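The structure is given below, and queries will be raised subsequently.
Note that one protein chain is taken out, while the other chains of the complex remain in position.
The chains carry the letters A and B, assigned in the order they are written, with residues numbered from 1 in each.
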Amino acid sequence: MSTKTKTEIASMIKRIELISGESLFKCYQCGKCTAGCVMADEMDISPYKVIRMLQLGLVEKALKSESMWICAACFACRERCPKEVDLAKIMEALRVIQIREGKPLIEPDQVDDKVIEEMPQQGIVSGFRKYN
Amino acid sequence: MKYSYFPGCTLHTQTKNFNDSIKSTSAILDIELEELKDWQCCGAVYPLTTDSAMGLVSPYRSLQKAHECGNNLVTVCSACYNVLKRTNLTVANDGEIRTKLSNYMDVDEYAGESKVLHLLEAMRENNGFGIIKEKTINPLKGLKVAPYYGCLLLRPSKELKFDDPENPTIFEEFIKSIGAVAVDFPNRIECCGAYVSITSQRKVKGASESILKSASNREADIIITSCPLCYHNLAKEQERLEKDDYTFKPIPILYFTQLLALALGLEVESCGFESNKIDARPILKSKGLIYRGDA
Partner (left out) sequence: MKKIGVFVCWCGLNISSTVDVGKASEELKNYPGVFYADDYKYLCSDPGQELIKKTIIDNKLEGIVVAACSPNMHESTFRAAAEAAGLNPYRVEITNIREQTSWVHSNKEDATIKAIQLIKATVEKVKKSEDLFPQQIPLTKKVLVIGGGISGMTVALEVAEAGYPVILVEKEPQIGGNMAKLSETFPTLDCASCILTPKTAEVGRHSNITLMTNSEVVESSGYFGNFTVKIKRKPTFVDWEKCIGCMLCQEKCPKKTNSDFEHGMGKRKAISVAFPQAIPYRPIINEKECIYFKTGKCKMCVKVCPVDCIEFEQLENIVEENIGAIVVASGYELLPKEKLSEYGQGKYADVIDGMQFERIASASGPTEGVIRRPSDGKIPQSIVFIQCAGSRDNQKDRPYCSKICCMYTAKHAMLYKHQVHDGTATVFYMDIRAGGKGYEEFVQRAIEDDHVLYLRGRVARVYEEDGKLVVLGVDTLSSEQVRIEADLVVLATAVIPSEKAKVLGQTLKVGTDAYGFFNEAHPKLRPVESMTKGVFLAGCAQAPRDIPETVSQATGAAAKVITMFSKNHLVSDPQVAKVNEKICVGCLQCEPICPYKAIEPETIEVRIGHTVEKRQVATINKGLCQGCGACSVACRSGAMNLSGFSNEQILEELKALCL
C-alpha cells in the first residue's frame, strides 16, 4: 500500500512529467515499446507497464522497479511509439529522481576494476551519467 | 572539404586504431579533418531531462568552438555523434537554453548554425562513396560484411536524420563502395545493451547475443561498427559464446574505417587489425584480400 497521500502522489507525477517533458497520459498502452525492446526480458516490470503504473499513481512501485536501470536508452521505443511518447525520457526521470534523492544505482568504487580497465571510456562515462 | 574533427575520449585512448584509420583514409579521400583544439568529452549521453541544462555544457562548448573555427563538425563515435547533433539541434531551437549556456560559460551565443556530421554523412554529402569506389585499389571482393548500426546513429531519427531508422542503407552503400558484400541481418538496428554492461555483462547478454547470432546466421565474415561501446559489448559477448556454445564461430568486429583503409590500399600494418579483439586477418587472408600480415 502506498504511504503517500493523494496530493503527494499527484505532485510526484507532475514532477516526473516536468523532468521528462513528457505527458504520461498520452500513452494508450499499445505495448509497441515493449514489443521491440531488447532489454525488456531483463526488466521486472515491462516498459509499457511502467507508464501504466505512473498513470495509476503507483509511483513508489515504479521507483522500486529495476526496469529504469535496465533501460539502455536506445530510443527504439521512442522511434516507434504511435503516440510519440518518449519512454526513454520517462525512464530517465525515474533514474534522476532516485539519484537526486541520494539513491544512485552504483558508486564508482563498486565497479569492478576489470570492467573499468576493459570498458571503453565512452561506456564508463555513460554508465556513470546514467547510474550515479 | 575541410571539417573540424571531434574524436572523443575513446578514440584517443582505447581505440586508437579507429582514430588512426580515420586519419589515414580521410587524407586519401580529400576529407580534411582538423582536430578541434582543447576538445573535451561530449558527455557520452545526451541528457534526457528537461529541467537541467548542465549536461549540455560540455557538448555546447565543443560546438561553439567548432563554429568559431568556421567549419562543420565531423565526428565518428556513435555516442559523440548522437550527443553533439542533438545538442546542436537543441541550441538551434531553444533560445532560452542557448542563452543560459552562453551566460554560464561566458562565450558568444551559438545557435546551431554549423552542421554536425558523422563521417559517413560527410562522405554521403560529397559523393564520397563514388570517390571511395574510384580510389579503392584493393576491392574487398567476396567479403561478407555485416553492418551493425546500433542505436545512437539512427535514433531518434527525427532529430538525427541520419538514415531510415528501420531500413538504413548508408553502411550498405559504404560496403558496396569498397567492393564488399553487405549482409542484410535483421538485428543490425537493435541495441547491444549499451552502458548497462557497467553493472553486469550478463544483463546485456540477450541483446548482444541476438545481434551476433543474427549476423552469424547470415554468414557474415566480418561485423563493422562505428561505436566503441557496441564493439566492446559484442566482443565480450563473443568471448562468452566461444566458451559456452561450441557451435558458435566468432566473427571479427572492426571499425568501418579499418576496412576502408585496407580497400584504399594502405599497408595491412596500418589498418590496426592487431588491436582488434578477434583478429580479422585470417579471414581476410583466406579471401585473398591480404597477402602479408602476421596471422
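What to note about this one:
Definition applied: a residue touches a chain if its C-beta (ideal position, glycine included) is under 8 Å from a C-beta of that chain, and two chains touch if they have at least 3 such contacts.
From a predicted model like this one, the values you see are computed outputs, not experimental measurements.
The undisplayed chain touches these shown chains across the complete complex, A, B.
Summary of contacts with the chain left out: across B:8, B:165, B:193 or B:228, the touching residue is B:165. In the complete complex, the hidden chain is touched by one of A:36, A:57 or A:104, namely A:36.
Per the touch definition above, the residue from B:186, B:265 or B:288 contacting the chain not shown is B:186. Seen across the whole complex, the unshown chain contacts subunit A at 28-37, 40-41, 46, 48-49, 76, 80-84.
Touching the omitted chain from subunit B are residues 164-167, 186, 214, 217.
Here is the rule we use: only the chains that are shown with their structure count from here on.
Taking each chain's centre as the average of its CA atoms, subunit A and subunit B sit 26 Å apart. Per the touch definition, subunit A reaches subunit B in the complex via residues 18-21, 38-39, 41-42, 69-70, 72-76, 78-79, 86, 88-89, 92-93, 96, 105-106, 111, 115, 118-131. By the touch criterion stated above, subunit B contacts subunit A in their complex at residues 8-10, 13-15, 41, 43-45, 47-51, 55, 77, 79-80, 150-152, 154-157, 165-166, 189-191, 193-199, 203-204, 206-207, 210, 227-229, 231-232, 236.
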